[in-house]
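The complex appears here without one of its protein chains, the remainder shown in place.
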Amino acid sequence: MSGRLTPGIAAILGLLAIYLLAAIFAPWIAPHDPLRQVLLLRLRPPLTSSPAAGLFLLGTDDVGRDLFSRVLEGARASLIVGALSVSVSLLSGTIFGLLAGWFRGWTAVFILRVVDIVLSVPAILLAVLTVAVLGPSFTNLILVLGLTRWPRYTRVAYAQTLQIATLPYIRAAEMAGARAPRILLRHVLPNIAGPLMVVATTEFGLMILFEAGLSFLGLGIQPPSPSWGSIMSEGQNYVARAWWMTVFPGICLFGVVLCVNLLGDWLRDRVDPRAQSR
Amino acid sequence: MLNHIAGRILQAVVTTFGVLTLVFFLMRLSGDPTLLLVPQGASAQQIAELRHELGFDQPLIVQYGVYLEQLAHGDLGESLVQRMPVSTIIAARIPYTLELAGGALLVAIGIGIPAGIAMAVWRGGALERGLAALVLAGQSMPTFWSGILMILFFGVVLGWLPTSGVEGVASLIMPSVALGALTMAGFARMTRIAVLDELGRDYVAAARARGLSLGAVVARHVARNAAIPVVTVAALEIGNLLAGAVIVETVFAWPGIGQLAIQSLAARDFLVVQGVVLFVSLVFIAMNLLADLIYAVIDPRIRVGA
Partner (left out) sequence: MTSVPMSGSAITPALAVDDLTLAIGGVSVVDAVGFSIAPGEVMALVGESGCGKSLTAQAMLRLLPRQVKQAAGRVLLGGEDITALPERRMRRLRGRRISMIFQEPQAALDPLSPVGAQVREASGLARAASRDAVRRMLAEVGIADPERRIDQYPFELSGGMCQRVMIASALIGGPAVLVADEPTTALDVTIQAQILDLLRRLAAERGTAILLITHDMGVVADIAERVAVMYAGRIAEIGTTEAVFAAPRHPYTSLLLAAIPRLSDAPKSRLAVIEGSVPTPPEYGVGCRFAGRCPLADARCVAEQPPLRAMEGGHLSACWHAERVA
């Protein structure tokens, strides 16, 4: 895959734009209230319409809520969780990585040890444990994802900082009296931003998967608020009677993650043409 | 070689210690862990008694010491819900998770590694594009969705496979595929890169100049060299496999430790949750250590070298 803007990558960006717009404007696009239950119209297949309630584009769920509106609202949840958790872990992970790469020595040993430790606990299980202790909530979901995902950024930021910090022009700036925070922000950070963005992109895809997975397990977004994961979890009970409840949110989730992963590969080739699609 | 191994073991010990400490403090993140453990509706006196019984009224550092000492004896505490040692509860579920992980690993390695090699050897061809699509799908597919789709298609529509529970090998097929897909993608990508890396090296050209076919060069030389980075990733992937089991076991009602963790969470049986987390983390650390040791055995520069 080359680094140029091909029709393929344009299509991917287009699909992601649709996802963003749908997520942001969900409340205005949604034809129905995603929480309103009409038990008489439960488990109706896609394109059902009733004179009183109107069209149910993707059908209804087990308590008669409009699936299309819920999937839109689920897009919103995944975007918010993905964006927030990536921001939290990107920021904290980068700071730790910069510190480790700049000070080296014991600071780096300590930070890298902690990175190893956190990476040794599988993120889902760490999430299960944290939710067990703190209870499931939106804030805790962000906290868990931020807590478990920063080491990825730290590793990249550390390795890159280490390389750059020893370059003559950085040492020259240091000797000219520039202070460490200034050097890190003005000289080092812009140089490591590319690789970090690549990590952030693939992590964004992962975070969306995590949000859906944890919500599927009942540990993420709490009902009745819709999430793609929780809709599918409810739908699994009716998989034989109402395939649409699992198929549509699944397609959305799969499609978004696929596009994000493709975008990540493309960015990686642009940032570092030598490192093929890793 | 001995130095290398000793260093790795020391590292693993430090990491283990760190994980134990992390879990210890996480469990106390809410302030009073007693409140997590008591049955709902307990009186203040019952709570105080339990707090004393469990030692939660002691200073933190004493609790920490007791916690480490118990763990050193393999004691994960006693489930207050089931009135059984946590280790016994977990041990009963481990075989199921191992079966599932084994099946998933079979899928992951059996497809991922040949696919990765093929993508590297025939790069630029139609085969590579096809396999790349498969890998990308595996990487982007949520396990619970692929699980439900398989249940819908092979279980409900076609009626070929049991949709949940444990009914012999047949019931292992779908969970293994669902769980193995992501790992398969990881193996394929890693193998592709490792093989591509090696194919560009002089020794490949030299071996071909000696009259070896490309296939023979890959089998005799490239495979082993490429195995070194793949083995390291394999350990990480196996750890992820155990974590992924939490979701897959829930989808397929598979009675392994992942399902146990979720069930225990619902039943407020937190020591069991803690036990599962500790167990999986230790397995993960052990796998990494094992990878380092295998690495040392494959690579003569470490095996024979100073």
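Note that the chains are named A and B in the order they appear, and that numbering of residues resets to 1 at the start of each chain.
One rule holds in what follows: contacts are C-beta pairs under 8 Å (C-beta built on N, C-alpha and C of every residue); 3 or more make two chains touch, one makes a residue touch a chain.
Only a predicted model underlies this, so the values are computations on that prediction, with no experimental measurement involved.
Visitor: If I'm reading the header right, one chain is hidden. Which shown chains does it touch across the whole complex?
Guide: B
Visitor: With respect to the chain omitted from the figure, which of B:Q70, B:T88 or B:S213 is a touching residue?
Guide: Only one of B:Q70, B:T88 or B:S213 touches the chain omitted from view, namely B:S213.
Visitor: Using the touch definition up top, pick the residue from B:S176, B:T191 or B:N225 that touches the left-out chain.
Guide: B:N225
Visitor: Given that one chain is not shown, which residue among B:V81, B:I94, B:I173 or B:I298 touches it?
Guide: Touches the omitted chain: B:I298.
Visitor: Footprint of the hidden chain on chain B, which residues?
Guide: 124, 201-203, 205-213, 220-221, 224-225, 298-301, 304-305
Quick note on the criterion: only the chains that are shown with their structure count from here on.
Visitor: Could you give the separation in Å between the centres of chain A and chain B, each centre being the mean of its C-alpha atoms?
Guide: So the centre of chain A lies 21 Å away from the centre of chain B.
Visitor: Over in the complex, which chain B residues touch chain A? Could you list them?
Guide: 11, 14-15, 18-19, 22-23, 26-27, 29-30, 33, 36, 136-137, 139-145, 148-149, 151-152, 156, 189, 193, 196, 239-240, 242-244, 246-247, 250-251, 261-262, 265-266, 270, 273-274, 276-277, 280-281, 284-285, 288
Visitor: Chain B touches which residues of chain A in the complex?
Guide: Touching chain B from chain A are residues 113-114, 116-118, 120-126, 128-134, 205, 209, 212-213, 216-219, 229, 232-233, 235-236, 239-240, 243, 246-247, 250, 253-254, 257-258, 261-262, 276-278.
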